[in-house]
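Note that one protein chain is taken out, while the other chains of the complex remain in position.
Should a chain be cited, it is by its letter among A, B and C, assigned in written order, with residues numbered from 1 in that chain.
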Amino acid sequence: MQETMIKRAKELLADGTVSRVIGWKKGEFGYDSTPAVFETAEELDRDFVFDDFTASNVSKYLVKESRKDGKILAFLKPCDTYSFNQLIKEHRVIRENVYIIGIPGGPKLDVEKIKAKGITGILNKKNENYTLKIETLYGTETMMFYEAICGKCQDCKSKKHVIYDELIGEDGDVLDSSRFDMVEKLENMTAQERFDFWREQLSKCIRCNACRNVCPACTCEKCVFDNPKSGIENKAPSDSFEENMFHIIRAFHVAGRCTDCGECSRVCPQNIPLHLLNRKFIKDINELYGEYQAGADLTSKSPLTDYDTNDCEPSIVHERGVE
Amino acid sequence: MNKNLKEQVLRSSGVNVLKCMRCGKCSATCPSYDEMEYHPHQFVYMVEKGDIETLMKSDSIYKCLTCFACVERCPRGVEPAKVVEAVRLAAVRQQGNNHLSPVQIPEMLDDDLPQQAIVTAFRKYAK
Amino acid sequence: MQVNNNFEPVIVAFCCNWCSYAGADLSGTNRLNYPTNVKIIRVPCSCRVNPMFILRAFQKGADGVIICGCHPGDCHYTSGNYFTRRRITLLYSMLDFLGIERNRTRLEWVSAAEGAKFAATMQQFTEDVKKLGPNRRLEDLRCRKQ
Partner (left out) sequence: MQRIGVFVCHCGTNIAATVDVKAVAEALSHEPGVVISQDYQYMCSESGQNLVKDAIKEHNLTGVVVCSCSPRMHENTFRKAAASVGLNPYLVEIANIREQCSWIHKEIATATDKAIILGKAAVAKVHLNAPLTAGESPVVKRALVIGGGIAGIQTALDIAEAGFDVDIVEKKPTIGGKMAQIDKTFPTLDCAACILTPKMVEASQNEHITIHSFSEVADVKGFVGNFTVTIKKKARYVDEVKCTGCGACVEKCPMKKVPNEFNEGLDNRHAIYIPFAQAVPKVATIDPNYCMMLKNGKCGVCSKVCAAGAIDYKQQDKFIEQKYGAIIVATGFNPINLDKYDEFAYSQCPDVVTSLELERLMNAAGPNGGTLLRPSDKTHPHTIVFVQCVGSRCDDEKGKPYCSKICCMYTAKHAMLIREKYPDTEVYVFYIDVRTPGKNFDEFYRRAVEQYNVHYIKGMVGKVTPKSDGKIDVQASDLLANEQLHINADMVVLAAAIEPDKTARPLATMLTTQMDTNDFFTEAHPKLRPVESATAGIFLSGACQGPKDIPETVAQASAAAAKAIGLLVKNSITCNPCVAHSDELLCNGCSSCEKVCPYGAITYQDKEFRMPDRTTAIRRVASVNPAVCQGCGACTVACPSGAMDLNGFSNSQIMAEVDAICK
């Protein structure tokens, strides 16, 4: 797959269709690839990588890249196309400046899950019959493949590309996922249990801002948390700001716009399940205002900029779940 | 004027006599009107003035049937029957311990007596 | 749970200028009593109430937040309260999800003619919040009153 992608990218660079390519670049180790922009065939040959660890969503980078001169080639996995579509809808990317090649999605692997098994010095890995064979500095280790799948791919919602100029490989379908199971489980806890759960999780936050910086819905010119005039400016971790304000406000800001790409939880160094906050909003929206998938199309109105005269009252909160 | 007596009547009746607008509908509706020396509206007015002893001495307190027509019809929610009853109660209390007791009741009963009358009578004489 | 009888909650009420604020004025004009705990902030429309304000109030030590607007369909600005209803429903649902007591938040439609409803609503809401006791779950410790 990686070779096919590099070959096609080189062709498009050569015939002048695009002047740059955005994809993933090898890191220091076999598992720490990062999004990167390539301008020449040499760079592609040397650094371009596409494997089980290239989980990151490159859509957000196109906010800046699509505003530069010339066209850019973007390799988008199915989940990334949702983010991209949403950005088009919000006029944040310039569609004409991006040539999209849809590529197959995950499941991608989470290196932290491998490390958690005590496997270190990772050099390479191979998937054989659902078993992951990992070559390390200290010899070969094995683990079950599914145990290493990253969180966002476990609850994959769709294998379908909602936007592309061409596809490499087959297009898939929207999946029946069980992504709301954990939200539901929390809903059925008592308020005290939920409070304890979230207090424990959110108090781990170190305000590294990785969730915000990676989020394809967080593309504000200036984030409210960085803006002294917003009244809620807060740049460093403080007593209870993270628990009480930061994550709630962030989730609310992306409510109705979040495509559930799962990047926030993937990048969180403290393993806070931030995606559950977004999913709670998505679940509520689906249940109260009708099914809505942000980024699935370019025309539908976001549920929070829309209304129905027969909408439920907030007192519905009292009628659902457990207090 | 006996202030304590007035307060006692007001408290035991729970009636705010100041709400009366002197329309007289209570007396207009009263079936015992002709039997009574003082009429329902006068009860309300005299209690307001504090002239309770006069009422206590009058037979009128026993002539009230406690039918509650005045309570039902009063446009101001004054409840004159409760005032009458409170005055009666004040009189009964002063008389001492000559209350009617439940064991005395059966022999006084008449088969044709409506149940409501028994209850009313008991409410009236047993305090 | 320990019930502190002397607990006087801080209650922030956001009232839209056209209906609910006028309704609050009307309950004053009609001398309808409601607890002093309730302090009203005037906003042009209930849709002006940013969820940020609500979280901010809780963080600064409010024990209850109530939002009042025109009845759905009667918004002075035609549609403002419909947006309010969605936003506030989602926010309240999220606060519930985070384990915040449901009775600390409320949205009520009060028209300019409903002075009695305004007073009764505030009375009830204050009682509900009193029963819950002080807001500890959403408060910023630095803002706690001594």
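Everything below uses one rule, namely that a contact is a pair of C-beta atoms (placed from the backbone, for glycine too) under 8 Å apart; a residue touches a chain by one contact, two chains touch by 3 or more.
Since the structure is predicted, the reported quantities are computational estimates derived from the model, not experimental observations.
Contacts of the undisplayed chain with visible chains (whole complex): A, B, C. Of the listed positions C:50, C:103 or C:124, the one in contact with the omitted chain in the full complex is C:50. Considering the complete assembly, chain A touches the hidden chain via residues 67, 90-92, 219-224, 227, 229-232, 253-254, 257, 301-302, 304-306. The set of chain C residues touching the chain not shown comprises 10, 12, 18-19, 21-34, 36, 39-45, 47-53, 56-57, 60-62, 70-71, 74-80, 83, 87, 111-113, 115-116, 119, 143, 145. Along chain B, the points of touch with the absent chain fall at residues 19, 21-30, 33-34, 39, 41-42, 69, 73, 75-77.
Here is the rule we go by: only the chains that are shown with their structure count from here on.
Between the CA-based centres of chain B and chain C the separation comes to 49 Å, rounded to the whole angstrom. Residue numbers of chain C whose C-beta contacts span two or more other chains: none are found.
Residues of chain B in contact with two or more other chains: none.
Chain A contributes residues 183, 186-187, 191-199, 231-232, 238-241, 244-245, 248-249, 251-252, 255, 277, 280-281, 284-285, 288-289, 303-309, 311-318, 320-321, 323 to its touches with chain C in the complex. Looking at the complex, you find that chain C touches chain A at residues 51-52, 55-56, 58-59, 72-73, 79, 82-83, 85-102, 105-107, 137-142.
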